[in-house]
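With one protein chain held back, the other chains of the complex are shown just where they sit.
Chain naming follows the written order as A and B, and within any one chain the residues start at number 1.
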Amino acid sequence: MQDSPLNIVRGRDVSFIKEVEAESGQNVSNCYQCGNCTAGCPAAFTYDMQANQVMRAVQLGLKDQVLHSKSIWMCLSCSTCSLRCPNNIDVASVMETLRHMARRENIVAVPRMDKFWMSFLNTVQAFGRSFEIGTMVLYMLRSLRLTTDVDLAPSALSKGKLGFKPHVIPDGGAKAVGRIFKRYQERAKREGVRP
Amino acid sequence: MRIGVFVCHCGSNIAGTVDCKAAAESALALPDVVYATDLMYTCAEPGQAAIEQAIHDYNLTGVVVASCSPRMHEPTFRRTVERAGLNRYMFEMANIREHVSWIGKDMVANTNKACELIGMAVAKLRNNRPLYAQRFDITKSVLVIGGGVAGIQAALDCADGGIPVILVEKEPTIGGKMAKLDKTFPTVDCSACILGPKMVDVAQHPNITLYACSEVDDITGYVGNFDVKIRRKATYVDWSKCTGCGTCTEKCPSKKVPDRFNENMGLTTAINIPFPQAIPKRASINPQYCRKLTTGKCGICAKVCPTKAIDYTMKDEIITVKVGSVIAATGYDLMDWTVYQEYGGGKYPDVITSLQYERLLNASGPTGGHIVRPSDGKEPKKVVFIQCVGSRDKSIGRPLCSGFCCMYTAKQAVLTKDHIPDSQSYVFYMDIRAVGKLYDEFTRRAIEEYGTEYIRGRVSKIYPDGNGQYVVCGVDTLLGQRIEVTCDLVVLAVGIEASHGASHLAEKLRISYDQYGFFLEGHPKLRPVETNTAGVFLAGVCQGTKDIPSSVAQGSAAAAKVLALFSRDKLENDPQIAHVNPARCVACGKCIRCCPFGAIKEETFRGQLKAKVIDTVCQGCGICTSTCPQGAIQLSHATDNEILAEVNLLCQY
Partner (left out) sequence: MNIGYYPGCSAKGSSLDYELSSAAVCRELGLVSSEITDWNCCGSTPAHAISSELSAALCTRNLMQASKQGADVVMTPCPSCLSNLLHAKERMKNPEFRKRVDELLDEPSKEDLPEATSVMQMIGRMYNTGQIAAHVKMSLAGLRIAPYYGCLMSRPADLMNFGDPENPTLMESLLAACGATDILDFPLKTECCGAASGIPHRPLSSVNSGRILELATRMEADCIAVCCPLCQMNLDLRQKQAGRQAKTRFDMPVLYYTQLMGLAFGCDEKELGLDKLIARPDKVVDKIKALNTAVREAQGGKA
């Protein structure tokens, strides 16, 4: 937690504001804090900082606070906030930008979200297409939440909704996708950021 | 010619980024310039005195001031040179503030540009000729367009000042939006009770002629002498016979007519009188719904009318009046809030506008002053007010604040509690803007004494919950939480825009308007009542958002302007108008066709057809001069020679 009270002169990181604006393509000073982004946010109840508070913290350049917030991981990317913002700010894009920035700095405030996404992408990397059961197994192992959705398994399996065999792209397509991931991971390593 | 050049510092406004001293010195090299200097504030008294002194000391015959935009101070300096004995048109202004110092920071480049602009002004001045105004007679009467509270006040003040007033109102009654309101903030006094007497005064004042159900079709002419065509729309009732007894409205069989006066919150009859205190209290027929006029079968109102006032054959009538001045007081309308699909886009019956809510609160409204839900007629217990619907919203192109919604919302919350003591009101707001006298105290009362729950945040969505109530999805930004309120009725404080049709009227009046249709005042601070067309004044919300006291104040201010204008018996014209050189004119008629003011006519000159400018009508726009293939029409004070001199000078650099 930060020192209290928050010193917004010392805590202010102007280059952070610029960086967020450049990467998200949004002018954060347009936000006048009406809160409409929060009012419509389906994930608001899981946030530690509400969407409008994230916007406020970005306006003030409070980099640490923002990049450590759980909210940027819990955002569902439904873009209801962007749709209804009276100032035409693409709030969802700001949230996504902040998450990308946090990952690059290796700050992962909600590890199970990252683990879930990586589990999903690992199956894509391996087979070229997503593999639902594979994702589940990887995620359960990584998050140690071994009972995730076991209640659904009987019905899902009996309806043939989940296949035990991954869908592999024929004709070497899977390898092409694997190469995309490989290049992506190598570049991340070169640039010193979390892939 | 002996020219003096005065370069103004405007404090640091100009001197901050222009080397004024160097600019003045460079002017000395220009032909005919015999004196040049720089002054701290040219427009201030010492500055003007210095100009006058220099005119005397150096026998100047022309003056250039390099300072700000001519908009504000050209008249100032013209008076200055006139006091020193020069003709006021032997003066030129170079705008080195708005066009130079305020838009660039490079001192060298700015100074160069300033020198060039001064050079152009000198070049033009060397070609200037003295011009003399003509005096003309005026018609001392005023047209007031719009019979809301601003127009009523303007009309009454002019009439009290002895000026004949023609008041034109497009609706069947005067009173405007204020007549629809129940109570007024912050005193919570009855709107009809305070407005009613003024409306009656309008009807009874010997100096006021009221044309209701009428619109201005066309205006030509100029300050002092406007010719106005007024369209008196067919009401199908002869108002000279109608006594307003109301028998016709009782018997009319067409009873399902949307009630415009009640903001469509109820139904009325095809022939109706808008409300009991209407002025004029006369019936009119809505031809869209009248059975006689749509099917030819009915005629009941004609049968029951005791004075035989009904006339189904009535047509629109155009009348022509002459006035010397015009006051526009056309007010406002609500923006089309149905663009808010997230609020139901108008399809939920219990999501209504504040103006509709006023009609529900009003004892003469469709429910007799009982607050009920339009959907089922039940009394609501939980009422949500949402502010800034269509205000301060860039995403729909309306960044403006509508100004008075914060206050009437507080008032409506208070009245809701008065009407339904066991009700609870919630107000979603972004900021409370309560800057008038006793205003903030009033909003505090709404919260402290009436228990209105103010929630700081915008509302993202409203939807029916399937049980007859509505879910309002908002936020409390102070709490940092999403908020949901389940309620019975939602009242939207819908943003305002200029009255529909305001932009058309502006074009007829030749005044400017902004993107929302609000008329542009002469100067945002110092000429808030005037327009850029002489003799046309503004009152009320047509100029920009205002509450009732401000509208009334501006109505009086506009009247004062009219009275001041008419304190003279003759006016002077502006001699900067077009002139035809008959020797060059080939009577092609192009100038006649392009003139937006109808100021050019054909006349026979020494047996030949030639164009002729009507001095008093010409506004000096110059369109004819650039259209004339022969160069036969020249605009005084902007002749080809004068303009080419400026261009030539610029090309030397």
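Criterion: a contact is a pair of C-beta atoms (placed from the backbone, for glycine too) under 8 Å apart; a residue touches a chain by one contact, two chains touch by 3 or more.
Keep in mind that this is a model prediction, so the values were computed, not measured.
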{"item": "Residue among B:Asp418, B:Asp465 or B:Glu507 touching the omitted chain", "value": "B:Asp465"}
{"item": "Touching residue (missing chain; options A:Gly35, A:Gly61, A:Pro86 or A:Gly128)", "value": "A:Gly128"}
{"item": "Hidden partner interface residues of chain A, rising order", "value": "42-43, 45-46, 74, 76-80, 82-83, 90, 96, 99-100, 103, 112-118, 120-121, 124, 128-132, 135-136, 139, 143, 148-149, 151-152, 155-156, 159-163, 167, 169-174, 176-177, 179-181, 183-184, 187, 195"}
{"item": "Those residues of chain B which, in the complete complex, touch the missing chain", "value": "341-342, 344-345, 347, 461, 463-467"}
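Just so we're on the same page, only the chains that are shown with their structure count from here on.
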{"item": "Centre-to-centre distance between chain B and chain A (centres being mean Cα positions), rounded to whole Å", "value": "51"}
{"item": "Chain A to chain B touching residues, read off their complex", "value": "30, 32-36, 38-41, 44-45, 49-50, 52-53, 80, 84-88"}
{"item": "Chain B to chain A touching residues, read off their complex", "value": "342, 388, 392-396, 430, 456-461, 473-477, 480-483"}
